[in-house]
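The complex is shown incomplete by one protein chain, all other protein chains being positioned as in the whole.
Chains: A, B and C, in written order; residue numbering restarts at 1 for each.
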Amino acid sequence: MNRRKLLSLLGMSPVLLTGNPAQAGQTKHAAAPAADPGAVKITTVNPKGTPPSIQLIPMAPRLDSLDGKTVYLVDTGFHGSDALLHQVELWFNRNMPSVTLVFKRKAGPYAQDDPPLWKEIKEKGNAVIMATGH
Amino acid sequence: MEKLGIPSVPMATKSFADLAKSNASKRGMPHIRACFTPHPVWGKTAEQLMAYVEGNDPVSGKPLMQEIIDGLTVPLIAEDTKTGMMDVNVGPPVYGPDTLDNLQIHFLNNGMTDFLPIIIPTPEKVDAMLKGSSHHPDEVVGKMAAGAFAAWTFTVRQVAVNAVMAGCEPEYFPILLAVASSGMAALGSSTSSFAYSMVINGPIRDKLNMNYTIGAMGPFAQPNATIGRAWTLIGKNLGNGGIPGDTYMGSQGNNTNYNNIVIAENEKDSLWTPYHVQKGFKPEDNVVSLFAGEDIRQGHGARGAGVLENPMFDDQISDMFRTLTSQFDALVICDPLTIKRLVEQGYDTKEKLTDWLWKNTMRTAKDYRDSAFVYTFHYPRALRGEEPYATWYKCPEGTLIPYWPKPDNIVLVCAGGQTNPFFQVGNLTYRVSVSIDKWM
Amino acid sequence: MGIPSVPLVTKAFKDLAILNAGKRGMPLERICFTPHPVWGKTPEELRVYVDGPDPITGKPLMKEVVDGLTVPLSADEKKTGIVSVSVGPPTFTDTAENLQEFYLNNGYTDFLPIVLPTQEKVDAMLKGSSHHPDEVIGKMAAGAYPPWTYTVRQVAASAVMAGCRPEYFPILLAIASTGIASLFSSTNSFAFSMIINGPIRDKLEFNYGIGALGPFAQANATIGRAWTIMSKNLGNGGIPGDTYLGSVGNNLNYNNVVIAENEEASPWDPFHVQRGFKKEENVVSLFRGLGVVPGQVARGSSVNTSPMFDAQLSDLFSTFTGFFGALVIADPLVAVRLKEQGYDTKEKLIDWLYKNTTQTVKDYKGRNYSYLFEYPQALQGVEPFATWYKLPDDAVIPHFPRASSFNVVVTGGQTNAYPQAANMSYGVSVSIDKWM
Partner (left out) sequence: MNRRKLLSLLGMSPALLAGAQMEAQQPKAAKSGKVAAAENAQFEALNPKGSPPPVKLIPMAPRLDSVHGKTIYLVDTGFMSGGVLLQQMQIWFNKNYPDVTVVFRKKAGSYMEDDPPLWKEIKEKGNAAIMAIGH
């Protein structure tokens, strides 16, 4: 930038800068304001993308009771969920001793699926309790 | 020098050409005869520098030394000897009438914004903002400069204009008046690109629906977003800061200057005393505390970060301090879960933890002396005998010393939504706490 | 699967659990809640949780679990079929002031003022690209959610809102086409960044001089912001407690660290040329990670006549996590000095940094990310993690797994000689020209 432009950015008086219009001047002059222009309505577009449709999944039929059934306790790997499930296991031992409990840590990082485990539960289990969150 | 009657020529590197000229003008010598060398001078050999001396001024294209001698000997013209006072023009009090689109462009093109869209400060909107405070619109709030420049003054009304532009609601206005009254600009002129931060305490956080839980420091609530942004607009328009090459020289810039790290303390979920109470305010007082420094970073890289069973957050925070400069202090932001764990470890007050951190985070005197700014800012104080700097400069290189003079140089604040026990560390120094209630 | 199941979730994740169940097609899933947190609690404390009530319903937790598995399903719970999700009408009509408030209150913005996306403004934005307004250009999700799709026109609406000019539009289309959202659902508060290369930097007057990373130019300010607005509107990201869970939040999400490379003042190849593009091509490259730190905080960063930036950078990286990469953001003065020291290519510098930035195996294993993400890979034999996990605790290993963890870009105004560095990984480079 040249000196004149720099000085005018400072807002220095044109006395020193003959012929240079001050930069921080008026905007283009326009006609007088319309009556209450802020009340005029305008139309804008919705910026949202298109979400996928959701396939509803019917929940699995419930068991008549847990007596004599096999319940899988699945740990998804978050801090502390194994310890919590262990307490759940102890609760069943105390209160519903006929329930068989199987503790499983889901393989892989928490965002990954574990198809072999789901297959095992499908074959051997009757119900699942999953712990997530820390 | 010129004031003393001695002709002088300031010489700067090409990068500082704009700055040198505008500074001379602000100091009253718009026609000073400045000369420029190529950039940088730093890191060059004697031979390379001799080539600079014998070469041309890269700004004017003329031989450098000829220009210097001319600068000292060519007689002055009338303009050069002008004296008196010169007013600086910042434009008319009102722009328009014009369309909203044209006004938006006008504000943007004239450096009055952070280059993001603004709410156009119409008289109606500014009046509505002024209703957010009992203070008279013409009351002078304070003075502000972005560095070693002459400070600009400003009124309640001028703060209101900037608050409207940033997108603030009138209920936020007392916070902005409190921030502006500190005179601290959120864009400092240094060639280092500094970061700024504000901590907000008191019932006003809930009254304004400030976010201090999930995503506390991100773009998830209007007061957090707009109050932080308003500080940058205030720095530009009321403190004349943020003009690159003139009042802003940060070589690379700092990405936190968009929002200036607004932190509403999560007092509800914190097991520790809120920050403003530590500063002597009452819990029911509303207070904004301002910080300045380098940056803020997450604690994930600390040794032992996020370990499964027994995280030692004291060790982790201390470990993060390894990459902080002693020129600035430490602002540690803890999620409430982190604090719960620290309390279980025995740190039931902030003071216990800052005391431990201060005693257990050490570096060698050599590392201290070799870190940024210390030579520039601490060494002169050491020469004057000021402690602990004098001792830190006298002791052998291998001596272990603390990072900062006192445990108070470490500040702890609670924010976060308890989805994970994390913490963040800012290399930021506490500057001032201001009552918001006084500006209501 | 046909097996009745009950998820156990801590109270802090209540909204998330319900919303996710809805998105997965089971809006009425029987979720049971425990107090928060579970993590760090003793077995005795957890037993109190198990014996106590669900903090949301107030009913005994284990009764709820057993009921969840045994009480017969209601008609609604058995429902099947496809539910379409509404995002509201295509346009809104009101006064400018009310609309500004409406967009803000409905989560369409980053809570800062916007330019209202009127039909005229969106049409003008669309003129910035030759692509058809109805072309579907990508899919985006802020995490493990079903992604949303969007058209050129929908990108244009977010671009207008952010304050972009029509000339910027191809850059936004290029970013949107990657499907990468700048607000990610993790409980970590991630930061994002983009590097812009090519002649478009000058055409759009990007700032890559003084204050390059700060609020000093319209292109830098609005394009970065537009990424966050797109992530909210097109990828359904950034809803706290639902698609955004970052506990503490990240201040860099306002602008997403827009870096226009100072190709002219750099002594090295520009970033896009390193990635196989031609110098005259316009390219945007995306990064993700944790944050940015300045070189002033490194050991040996004092002002002196022979700064060793290689060692300073290496020291700076010692508090980075190796899970993300290291992006060196060098001022041209730093780059020129490094070249004088013998690093005449970015690759030479990277090679040195990779070899000389080290840690002990003990420190490596002690980091959470290693255990959560790299230990499973080590078990599967993925290198270098497999070897690292076998070494003794005091063995010294690189801080980052590969030389490709490092990247170097040059920007800044040469007023002082400091770098910045981001703990961020390279994601992808996209041609901007294809979207012109």
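As a working rule, contacts are C-beta pairs under 8 Å (C-beta built on N, C-alpha and C of every residue); 3 or more make two chains touch, one makes a residue touch a chain.
What you see is a predicted model; the values in this text were computed from it and never measured.
Visitor: Which one touches the absent chain: B:T37, B:N286, B:T323 or B:S371?
Guide: Spelled out, the listed residue whose C-beta touches the missing chain is B:T37.
Visitor: Which of B:P58, B:P97 or B:P170 touches the chain that is not shown?
Guide: Of these options, the touching residue for the absent chain is B:P97.
Visitor: Touching residues of chain B against the unshown chain: what are they?
Guide: Spelled out for chain B, the touching residues are 1-13, 15-16, 20, 25-33, 37, 39-44, 46, 49-50, 52-54, 65, 68-69, 72-76, 80-88, 90-101, 103, 107, 112, 120-123, 126, 144, 148, 150-154, 157-158, 161-162, 165, 233, 237-240, 376-377, 380.
Note that only the chains that are shown with their structure count from here on.
Visitor: Of all the chains, which has the CA centre nearest the overall CA centre?
Guide: Chain nearest the centroid of all protein C-alpha atoms: C.
Visitor: Find every residue in chain B that makes contact with two or more other chains and list them.
Guide: 245, 308, 420
Visitor: So which stretches of chain A touch two or more other chains?
Guide: If we look for residues of chain A contacting two or more partner chains, we find 38, 79, 134.
Visitor: Quick check: in the complex, which residue numbers of chain B touch chain C?
Guide: 15-16, 39-40, 42-43, 100, 104, 108, 114-119, 166-167, 187, 191-193, 211, 213-222, 224-226, 229, 232, 242, 244-245, 248-259, 261, 294-298, 300-311, 319-320, 322-325, 327, 333, 335, 337, 340-341, 344, 367, 369-376, 415-424, 427
Visitor: What does chain A use to touch chain C in their complex?
Guide: Chain A residues touching chain C: 38-66, 71, 77-81, 83-88, 90-91, 95-96, 107-111, 118, 121-122, 125-134.
Visitor: Please output the residues of chain C touching chain B within their complex, sorted ascending.
Guide: 12-13, 36-37, 39-40, 96, 100, 104, 110-115, 162-163, 183, 187-189, 207, 209-218, 220-222, 225, 228, 238, 240-241, 244-255, 257, 290-303, 305-307, 315-316, 318-321, 323, 329, 331, 333, 337, 340, 363, 366-369, 371, 411-420, 423
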